[in-house]
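All protein chains but one are shown in place.
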Amino acid sequence: MPLFLFKRFLQAVLVLIGVSFLTFIVAHLTGDPVELMARENATLEDKQELRAFLGLDRPLAEQYLSFVGKAVQGDLGYSFVQRAPVTQLIAERLPATLQLAAAGFLLALLISVPLGIVIALKRNTVWDVVVTALAMVGQAAPGFWIGLMLVVLFAVELQILPVSGYGGPLYLILPAITLALQSAARLTRLVRASMLEVLNADYIRTARSKGLRERTILFIHAFRGAMIPVVTMAGLELAELVSGAFITETIFAWPGVGRLAVNAVYQRDFPLIQGVVLMAAVFFVVINFVVDVLYVVIDPRVKLK
Amino acid sequence: MRIHRSLTAGLIALTLALPAQSLWAQDAAPVVIASSEDVISLDPHMLDSNNPTGSVIWSLFDSLVRRGSDGSPQPRLATEWERVDDVTWRFKLREGVTFSNGEPFNAQAVVVNFARMDTAPFNSVQQLHDQTGLTEVRVVDDYTIELVTEKPTVNMLYWLAEAFIAAPGYITDTAPDVVAGAPVGSGPYLLGEWKRGDALTLVVNETYWGGAPAVKTVTFRAIPEVSSRLNELRAGTVDLVVGITPDSAEQANSDVSELVKIEGLRKMHMGISIKGEQPALADVRVRQALNHAVDVPTIVASLMGGSTSPLVSIVNPPNNNPDPTPFAYDPEKAKALLAEAGFADGFPLTLQWSTRFDGGKEVSEVVGAYLEQVGIKPSYEAVEIGQFRAGLSSASLKGIYFQGWAALINPSVELVILTCGHVDNSSGYCNPEYDKLVIEAAQTLDDAARQKLEFAAQAIIWNDAPWLYLWRLPSFFGISKKLSYDFRADNYLEPYLITYK
Partner (left out) sequence: MTRATARRFFGRHAIGLIGLTILFLVVTSALFAPWIAPHPPSAVNLMARLVPPAWVEGGTFSHVLGTDNLGRDILSRVIYGAQISLSVGAGAVVIGAIIGSSVGLLAGYFGGWVDAVLSFLINVQLSFPFTLLAIFLLATFGGGFLSVVVVVALATWVNYARVVRGQVMSVTNQDYVEAARSVGVPTLRILRHYILPNILSPIIVVASFSMAQAILTEAALSFLGVGVGGTQPSWGMMLNDGRNYLQNAWWMTAMPGIATALTVLAGNLCGDWLQDRTDPRLRQ
């Protein structure tokens, strides 16, 4: 077990090095950020001076090493477009993103788990067909499009929810739903399938033949068994949600890391892009790691090489 | 017991606070201004966008000269000025002004600030030295300075309006990234709170030399979606909205708010890239044909909701030469001109735009649809803003491109950008005859003589058509009915001039 964890850890570090290198290279293949920062009619000398001031005239390898060296100490550099330290910019936006992702994740679980169980139990009834069909449509429609349609309905026509922005809980509703729907659709189908599989499994049959109460069987035995694949998927879904937050935050003007990142790409804010991507990669790697560990904890049968 | 006591104390405090609260609400309710963008930096010498960053800096700091909404120079930290000779300006400075940290304002403060503007990274943003040819700041006495330029210039007062003065000791001793977040100026407001990417609050400077403004608290909020800005205006949670699109303008009118239309100064055009990938554009007849092929008045009437008018010169009114005839919409004439130039069958043409201006894509697609009618084969390309700017400054965009140069009311500044090799001459136009007139005008101090030269230059450039002329970018604002304010065409907001009705 410790060896396994160590291996995974090593792998995670390698992945992060790969990611940081890739971002750095791609960021520097783009055009010159000096063009963006200098005023519309700055002279060539002014621009050259600015380039030197920003350290952009140093060799690429040197720039990369200095980036990695500082990143390890939590210093992700300085955003010249926003004129603030990257770490600070991300830290300021992180709560909003976490709030949205958490709300979306909870919502997805709250919708999918009960719904999935119910339709598994009422298999092949009208309910099953209707919910499954809805889930398939939910999976097929672009999440951001559903978000826009929700805006038309609730914000433009009914005028009961704000179009976008950040403020009280009312502002959270539409973005959270938008973010949650696709996950909810996927998870509902997963819960259903996994519940069906468990209900057919030997140990449930044994429990039944032993004459245990149906409710006990359902909630103690079947539920636990059915949750194993769901936990794995839910971990991936959380990562997916953070990724999906980029576009959702852009639509709803949510002041989170996603919108920060999308704007940073448009403004060619290299240090900020690198910072966000690196942070997201750390997040993904940690989630994957936690899922692996959870997997071992929940289901001792799983052996990991 | 303790709970009881604090409860009582709280109640007393509440009762005491209540009347004050309601008085405050009536007389000086905070004003909330909503813009699409975030405030970027509060370093006065990093000012590179008019609103909201510029508006905030105009509120925190003073410049020597204020630029009135009609472009005329007015006293601010300088009380009066005169030209001593062709290259020397003398300014009398306001006495008794102190910065918010207690440092006094005097000639030395100007020297320190102007010197800072001329060093990296500030000199890549600040225009004062480059645009005026400023070479020396001479201290005559504590409250008199002389500015010496390399050559005679008519632009000094214009650029001084954007050269802000911060507390000299503070900016000398403090790291630039600290200055950017903790401004020390002498302006009508002080920084209250700044939540980056969300809101910035200004509080009144009660000891402002010009008298404390009527509005005591001003909040700048970033609300990217125009629909959200308008919703909040209608709901009364926002008092002033900047950046409204023509199609949504009507929605600024409500029970509590109204729409204000200002015919803007930014001259929108499709720049014609003479050195780009389409050699046909080097032929003046082809450029004129493009101008005849597009029905600008109809686009203004429909797409722009009649909110602006077509360009009549590359110089804004009232300084424009009234003589050049507008290019009438005449597809037949356009085809004839193309045929004359040897392009009867048209040619492929790339239309490019960036995210810098709203509607770049719409406008390009409409223009392209018109050009298709005269046989040109358009293709479209959204260009990422950085690449677009690089393309502008190297005059290397592909075909024609949607662009608008700054909102200016100064013919000399407006004309110079089309001289050979000028950094903003993104169409790559070059005509020595034009250059000669423009340079001569910029150094001519006699008003009548200068205007004659400027009119001649305008006439030449209009017919040479380095642009497909469109319209002046209109500005729409929304304002609460409780407030009154005269909006500026250049989008700067001066909250200290807002009053309650």
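Going in written order, the chains are labelled A and B, and every chain counts its residues from 1.
Convention: a residue touches a chain if its C-beta (ideal position, glycine included) is under 8 Å from a C-beta of that chain, and two chains touch if they have at least 3 such contacts.
Since we're looking at a predicted model, the values are computed, not measured.
The hidden chain, counted over the whole complex, makes contact with A, B. Taking the complete complex into account, A:F284 is the one of A:F67, A:Y171 or A:F284 that touches the chain left out.
When the full complex is taken into account, the listed residue touching the unshown chain is B:L303, out of B:V87, B:L303, B:A341 or B:C430. Considering the full assembly, A:M136 is the residue among A:A52, A:M136 or A:I160 that touches the omitted chain. By the touch criterion stated above, the residues of subunit B touching the omitted chain are 226-227, 245, 247-248, 251, 298-299, 302-303, 355, 361-362, 365-366, 368-369, 378-382, 384.
Residue positions on subunit A in contact with the hidden chain: 11, 14-16, 18-19, 22-23, 26-27, 29-30, 136-137, 139-142, 144-146, 148-149, 151-152, 156, 163, 242-244, 246-247, 250-251, 261-262, 265-266, 273, 276-277, 280-281, 284-285, 288, in rising order.
We adopt the following convention: only the chains that are shown with their structure count from here on.
Contacts from subunit A toward subunit B in the complex involve residues 30-44, 46-47, 49-50, 52-54, 78, 81-85, 89, 92-93, 155-156, 162-166, 253, 255, 260, 266-268. Considering their complex, residues 40-41, 43, 46, 48, 120-121, 123-127, 130, 177, 180-181, 195-198, 222-225, 227-228, 231-232, 355, 384-387, 389-390, 392-393, 405-406, 417, 422-424 of subunit B touch subunit A.
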